[in-house]
Each structure stands twice: as structure tokens, then as C-alpha cells.
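One chain of protein is taken out of this complex; the other chains stay put.
The block that comes next holds chain A.
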């Protein structure tokens, strides 16, 4: 009889590929036409594109539920709420194969859901997620590992990810019926919060949802960053992800003065896939 609210915790899927002709991968996954991406992949997951931007290295999409990044041989999808992210694996592999690309590694991670009972199959249990994912992957992937990390953070991630909770994300709340578009309100929030200054060299694609919720993707050369905030009272959630340590430490440094305290740090090693670090920040006790 628990009251269910919006699930902020994202599920995150990262797939890496190599080309049949590795020297000539070129645009790779970026050649996937938008209709296929939208109708086969995003519809299976149950989300849509709200805004997007690209540079010479990759495509970045802000989704109705988080973000999607498409690199020539890598795809990253993050979705929150009750989306069914793992349903995207099969159509993605099918499309990649039609482009002459073969899967080399797959990483699926998520945090502990705030409202686990609201999640549909296969996300209803960790066990079901593992089985569903294993069934979706080709048998050629030999190193397999599923793990539950300490500090209530199941599974792991390759990029450095920072997670923090705040109940007073006031500046990220839109005024009721403010009449602004999601693009305009998003831009304002990027400015007010100082998110635009985390990496001044990055181009930001942002969006503010009605009545609340903020998403941004940053593109800086071949590196992406992404921030998602769901500021609902009582179950607020925010996440930050980026590639590269320099930017990450700057965000961590920016959080402590806001009253955030690093509560836990978890590190896990994945064969042939590098290390994964998770840090959890909570509001400092008054």
C-alpha cells in the first residue's frame, strides 16, 4: 500500500560494437535512420525524443525519460520512470547487425529503485533483469558478470557517476502554468543552477519538463555529460554522469558547499570492461 511516485533512478545500458571491417567503421551506428531508432527502439522502451544535438563525434538526445547517446561504435541509453529499457537490446542488436556491426560488450546498471513495486517486467526483480538480458545477448559474449555492489547500489557502471539526493531543488521547479516552453525553461534552469559553468567548453542541450523535472546533455568534442533531476517532494533524485575525471571532481567539489556529504563510495572491476565507481551523496544532517 506504498504510495508510488515518479521513479528517478535511471536504468543505464551501454553497448559496444566492432565493424566487420574495423578500419572502415566510419559513421557506424550513426547511420541508423531516425525512424528505426524512434519506432523500434524508443517505442519498445516507452519514451520519445524531446530535443537533440550532434557534433562530429556523436549524437545526443534528451528523452522524455532521460538520455540517449549514439557514437559510431557505442550506444548509451539511460531511462528513468517505469520504462522497459532492456527491451531495446534486441532491436538495437538487429539494427547494428544490418549495419555490419557486432556486439563486443554490454553493460547494464541501475541503482536501487525508490518504488521497486511499480516496475514492470523484466525490471520487477534483479533476477529477471539478468535472465532477460542474458537471453537477449549473443552467446559469443563470454565474460559475464552480474553483481550487487555495497551501499544498496546494484550492478555497476563504466563511467564515473555521481548520485545525490536533495529535497530542496527549488530552482529546478517550474512555476505552475508559467507558459514557457520546455526549451526556454530548461535554458533558464541551466543558467540559474550554474550547470552551464561545470564545463564552459561544452555545448548544452537542455529541457525542463512540465510541471517539474530537468534534463541536460552536454557535448564537448568526443565526450558527453548528462544531468537529470526529478525534484518531487519526498522522493527527489538527481544524477550526473560524465566522461573524464577533471569535470567530475569539479561537480563533487560544487556539491559539498550545498550541504551534500559523500556517504559511500563503491568500486567494482569488470573483466575486459574496466572499472566502475559509484558515489552516493546525501544531505548533511543539520
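Methods note: a contact is a pair of C-beta atoms (placed from the backbone, for glycine too) under 8 Å apart; a residue touches a chain by one contact, two chains touch by 3 or more; residues count from 1.
FYI, contacts and distances are computed from a predicted model.
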item: Options "Piso0_002021 protein", "Thioredoxin domain-containing protein", "Nadh-ubiquinone oxidoreductase b22 subunit" or "Multifunctional methyltransferase subunit trm112": UniProt name of the undisplayed chain; value: "Thioredoxin domain-containing protein"
item: Full-complex contact with the absent chain, from A:53, A:146 or A:243; value: A:53
item: Residue touching the undisplayed chain, where the options are A:106, A:205 or A:242; value: A:205
item: Missing-partner contacts on chain A, residue numbers; value: 27, 30-34, 37-38, 49, 51-55, 59-61, 70, 181-184, 203, 205, 219
